[in-house]
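Below is one structure, written out as structure tokens, with a few remarks after it.
Of the protein chains in this complex, all but one are displayed in their positions.
Note that the chains are named A, B and C in the order they appear, and that numbering of residues resets to 1 at the start of each chain.
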Amino acid sequence: MTLTLDHAREIMRAARAKGRELGLNPLSVAVLDAGGNLLAFEREDGAAPGRFAIAHGKAYGAVMLGMAGSAQMARAEAQPYFMAAVNGAFGGQVIPVPGGVLVRDSSGAVIGAVGVTGDSSDNDAAAALAGIVAAGLTGES
Amino acid sequence: MTLTLDHAREIMRAARAKGRELGLNPLSVAVLDAGGNLLAFEREDGAAPGRFAIAHGKAYGAVMLGMAGSAQMARAEAQPYFMAAVNGAFGGQVIPVPGGVLVRDSSGAVIGAVGVTGDSSDNDAAAALAGIVAAGLTGES
Amino acid sequence: MTLTLDHAREIMRAARAKGRELGLNPLSVAVLDAGGNLLAFEREDGAAPGRFAIAHGKAYGAVMLGMAGSAQMARAEAQPYFMAAVNGAFGGQVIPVPGGVLVRDSSGAVIGAVGVTGDSSDNDAAAALAGIVAAGLTGES
Partner (left out) sequence: MTLTLDHAREIMRAARAKGRELGLNPLSVAVLDAGGNLLAFEREDGAAPGRFAIAHGKAYGAVMLGMAGSAQMARAEAQPYFMAAVNGAFGGQVIPVPGGVLVRDSSGAVIGAVGVTGDSSDNDAAAALAGIVAAGLTGES
């Protein structure tokens, strides 16, 4: 199964709706496909201008490593030099904290990742998960 | 005046609708704000995975230089080494061809840029312009 | 509201005057607009030659993340790998310590940032704030 633009748009819509429902800061949402390439992105009004790099980095690390943001953070806490080295290998594009969420289809295959930034890392992850569920898919944060 | 996410979403919707109307290849559309920072992006199903870099590069060059894609292309034809050097100065992020379209408000101020890629450069520019007009703004391609 | 060159010049003048008043080391002052792009810079005689990169990095991180230098430093102390990763995502351009000060207009909107370097981080921040206040704006250090 392949993540489509319709999936991505529904994920962004529902993630942002979750942010409004929870009263979060303005969110930015990036959706990447199974190859780590950008499918769609939205930055809400009022978000800082550099939020794309953060949202992208959360999703990119997740899909390229096959590890969700919390697993990456645990590894970074245990072995900071390892995640620093990983980042070197990926051109500095990996942001290893919650808010980077793997997207799986019904067979369990990773078909992409979502990166959300703007509030606390945990709230970012909750918004991403809400978006993925709304699109009928399974998230791993 | 500031480009909002609602503007960006309408620009992407209408640019893609123009692509469907004209029977173009799958399009990718990037919308950048007045500071050259990404506001929104959509890549249609069937587009090549690397299309974000192209759409972004068209819009980025336009807004950072204050020159639309055709003006950049004219300069690149006349002085190829100049546009190559400009690209070096901007980290290789500038794609100097049509499809990078400046967005102006009613006072004439540049408030952002749109980059479209997927079909011929001229068709890409036409789709970008259609999107900008649909959002009630003025485009310079 | 947009930060103008006149604002920037007044900020640099008053920040430097504060440095002279407090007897600080030679200062360098960078002023960035709301999109993270350089508006103006001055390096005082006697400052080390590489001070632009530091002043710029303090201001750049502030405006791109929407976080002043002290908030960035707190995050860097708590999660060093996070700020290291953020820096990778921004091409190594972020300096997460005091002296990077957000500039807000009367509505509270971030309209740019000031980066000062040359003395202790706290003195750098004090000089930046003095500059911002002299220009009739509000700083968040």
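Methods note: a residue touches a chain if its C-beta (ideal position, glycine included) is under 8 Å from a C-beta of that chain, and two chains touch if they have at least 3 such contacts.
Model, not experiment: these values are computed from the prediction.
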| said: Given that one chain is not shown, what are the shown chains it touches? | reply: B, C
| Which one touches the absent chain: B:64, B:95 or B:125? | B:64
| said: Can you tell me which of B:15, B:34, B:54 or B:126 touches the chain that was removed from the display? | reply: B:34
| message | Even though one chain is hidden, which residues of subunit B still touch it in the full complex? | response | 34-36, 63-67, 79-82, 84-92, 110
| said: Could you pull out which residues of subunit C are in touch with the chain that's been left out? | reply: 4-5, 8-9, 33, 35, 37-45, 49-50, 52
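The working rule: only the chains that are shown with their structure count from here on.
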| query | Hey, how far is the Cα centre of subunit B from the one of subunit C, in Å? | reply | 31
| remark: Distance between the CA centroids of subunit A and subunit B (whole Å) is 25
| said: On a C-alpha centroid basis, what's the spacing between subunit A and subunit C, in Å? | reply: 30
| Residues of subunit A engaged with two or more neighbouring chains | 49-50
